[in-house]
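With one protein chain removed, the remaining protein chains of the complex are shown where they sit.
Then we have chain A:
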Amino acid sequence: MNRIIVGRLSVNVSGLRVLQRSFCSSVAEKASSSNSGQPSSESEVKQSFTNNDDQYDVAVVGGGMVGMALACSLASMPLTKHLSVAIIDSNPALGKSNFIKKEDPPDPRVSTVTPATISFFKEIGAWQYVQQHRHAYFDKMQVWDYTGLGYTKYNARDVNKEILGCVVENKVLHSSLLSCMQNTEFRKTIYPSRLTSMALLPSSSSISVDSTPSATTLFTKGHLAKLDLSDGKSLYAKLVVGADGGKSRVRELAGFKTTGWSYSQNAIICTVEHNKENYCAWQRFLPAGPIALLPIGDNFSNIVWTMNPKDASDCKSMNEDDFVKILNHALDYGYGPHPKSISSGSVDMFSWFRGDATLSAKECFEVPPRVVKLASERMVFPLSLKHANNYVSKRVVLIGDAAHTVHPLAGQGVNLGFGDASTLSRIIAEGIAVGADIGEVSLLKKYEAERKPANIVMMAVLDGFQKAYSVDFGPLNILRAAAFHGAQYISPLKRNIISYASGEQRLPLPLPLFT
């Protein structure tokens, strides 16, 4: 009787629709060489992994900004701070507490964090560390294009806020998250190597019941996922989080398909210096791609210039003075005239829409500050759009760039990732509150249902912009100019744009919420 039940069970219980996934089959079938669990008395199975060194509740693959933000977020909440977390990343910087010297010149890799991300950082207690290093709030933004037909100025006061965002070097964000985690009693273990393979077996039962099941037994029962690392170690986890960036190995191993295309553009980034301070973010759309100037503090700014790959490599290799010249040219009179400001007294067709006019509607067009010299090396990155079709499957979830990569034109990329980390940690906490298994698909699907639509919409908006601004075609130019004018003078539209870009609003239009 028992045998019949078990036989039927392993067919039906595994009809939990979990496919057998041994991703590197030769490695997966090999029994784990790591130590099997030491016997623990029944009464001490408080948290199941108290004795086993290689078993974790959560394994975060990728210790970059988003992966560490997730770990910090779990560390900061009472329901999740008891979880044991493994972080897998071969970056040696993770192991030591790094001191960023104040005199270091700004690194060209920076991110613009939105107010929503700043609140997230404050919640997890990491923002105080960011404030100890270089960071630059900005409260104004100007966007225009080369046709000179229109411009838009945004001001944080339009939405009654103090700032539109803050520009922070990636290394500052990363080390702040590290410091934040180190100051807690969070049980984290850093594995300084790379993931080579991952295996997950379908849920099955066996008649033999160990009172003290080892990691391998639990793995064969489908209760744990097994991760094999490049240095030969193995570990087991209830939940594997793929935070390993655009070329995510977790995504590849888990078999998630992606949609996307590469923009035939590269971005060249560098740090530059001015003669005066700059509190405004500038973006000008040129025929080959936008150029953005973001303040980083202390008279420095960061340049992100998107252009076709050949020009990008030329720019990288030319000497510094020539590069500074063409930078100023691109920001100023290059490619086209300045847009004309509409003087505040005149009546125009938008006077009907003005309504509660925004402060920035009256502001005139300004030329960005002159670049005086280059303050860092130039780096070039290819740009593409990529989106994983699914973010979750049993015991696996993707966050950050592993799930979605976007065009940098609106500085949203890492903010989407932080949004993912924040949502995922909240969902995990809710699952623990009701005693769920954190690797269960039904729980993880809640995360996907919340993040996927928001991410897709943002990607669509950014992609739309990228396409709309990369074509030099008369009628389209005029349409774009109209769009600039509209955003500049139609106050409700501008407020909507600002609050969407700040992360305060999930969707660009006030659609009826489906959640």
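To be clear about the criterion, a contact is a pair of C-beta atoms (placed from the backbone, for glycine too) under 8 Å apart; a residue touches a chain by one contact, two chains touch by 3 or more; residues count from 1.
Quick note on the criterion: contacts and distances are computed from a predicted model.
Q: Name the omitted chain as UniProt records it, choosing among "Very-long-chain (3R)-3-hydroxyacyl-CoA dehydratase", "alanine transaminase", "VPS33A core subunit of CORVET and HOPS complexes" or "Ubiquinone biosynthesis O-methyltransferase".
A: Answer from the UniProt record of the missing subunit chain: "Ubiquinone biosynthesis O-methyltransferase".
Q: With respect to the chain omitted from the figure, which of A:K233, A:R426 or A:R506 is a touching residue?
A: Of the listed residues, the one touching the omitted chain is A:R426.
Q: Which listed residue, A:I163, A:I190, A:L359 or A:A449, touches the chain dropped from view?
A: Missing-chain contact among the listed residues: A:A449.
Q: May I ask which residue of A:R109, A:R157, A:K221 or A:H387 touches the chain that does not appear here?
A: A:K221
Q: Among A:G62, A:P108, A:G150 or A:P213, single out the residue that touches the unshown chain.
A: Final answer for the missing-chain contact: A:P213.
Q: Could you please point out the chain A residues that touch the chain left off the display?
A: Considering the whole complex, chain A reaches the absent chain at 5-6, 8-9, 12-13, 15-17, 42, 45-46, 48, 78-80, 82, 203, 205, 209, 211, 213, 218, 221-223, 426, 429-437, 441-442, 449, 514-515.
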